[in-house]
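All protein chains of the complex are present and in place, except for one that has been dropped.
Right after this comes chain A.
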Amino acid sequence: MAILTLTHVSYLANQQLIIPDLNLTVAANDFLTITGPSGSGKSTLLKLIASLATPSSGEIIFAGKNQRDYNLPKYRQQVSYCFQQPTLFGQTVRDNLQFPFQIRNQTFDQGRVTNYLELVDLPVAFLDKKITDLSGGERQRVALIRNLIFPPTILLLDEVTAGLDRRSKEIVQDLIRQLSKNKLTLIQVTHDSDELRIAENLLQMQAGGIIK
């Protein structure tokens, strides 16, 4: 059953047609991998799906309802976008992991957060670590669990393993595999040869279109 359908989606920015006419159907629990050269529209496609950009034409249907009919913050909690080089905010890791609770008007659940920290091999003491003291890999792991503390329906991963150290990359890839096994719908953009080799459902993009 399709959880996400894009019909004749186009996107024009600064008088440049980045995506001319794209159709895509993603089944629930699918793990879709998208690759393609730089500037082929991969990140733009993820941003359109995440409602961080609006299609110039066409429709995006999520769970049977048009994207524009959703309360957008609620939609973004369901269709969660994880950035390639995430920015952490506030002073500490806690500030970042508290944020998903804050936007849902819920009190911080340390037990729940600790479980997620363990999933990405970070100790609970990390909560009070200053964000300026984190390595790139640690930042990415914190950013990833920021998206996962309240599990979304679809997780969009925009080259999240690019530029990570070997250990962080393995931890993040393991987590992604585990999420896929747990039936989370995943759409990832990657150039990583290992990730492309094991991809079950691979799409290639070029000039804003899907070529295979």
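Basically, a residue touches a chain if its C-beta (ideal position, glycine included) is under 8 Å from a C-beta of that chain, and two chains touch if they have at least 3 such contacts; residues count from 1.
As a working rule, contacts and distances are computed from a predicted model.
Undergrad: Pick, from "SWIM zinc finger protein", "Anti-sigma factor NepR domain-containing protein", "ABC transporter permease" or "Transketolase subunit B", the protein name that UniProt gives for the chain of this complex that is not shown.
TA: From the choices "SWIM zinc finger protein", "Anti-sigma factor NepR domain-containing protein", "ABC transporter permease" or "Transketolase subunit B", the unshown chain carries the UniProt name "ABC transporter permease".
Undergrad: Out of A:L52, A:L119, A:A162 or A:A199, point to the residue that touches the absent chain in the complete complex.
TA: A:L52
Undergrad: In the whole complex, not just what's shown, which of A:N147, A:T161 or A:Q188 touches the removed chain?
TA: Spelled out, the listed residue whose C-beta touches the missing chain is A:N147.
Undergrad: If the hidden chain were put back, which of A:G36, A:P86 or A:G137 would touch it?
TA: A:P86
Undergrad: On chain A, what residues meet the omitted chain?
TA: Spelled out for chain A, the touching residues are 13-14, 50-54, 68, 72-78, 80-83, 86-87, 89, 99-100, 102-103, 143, 146-147.
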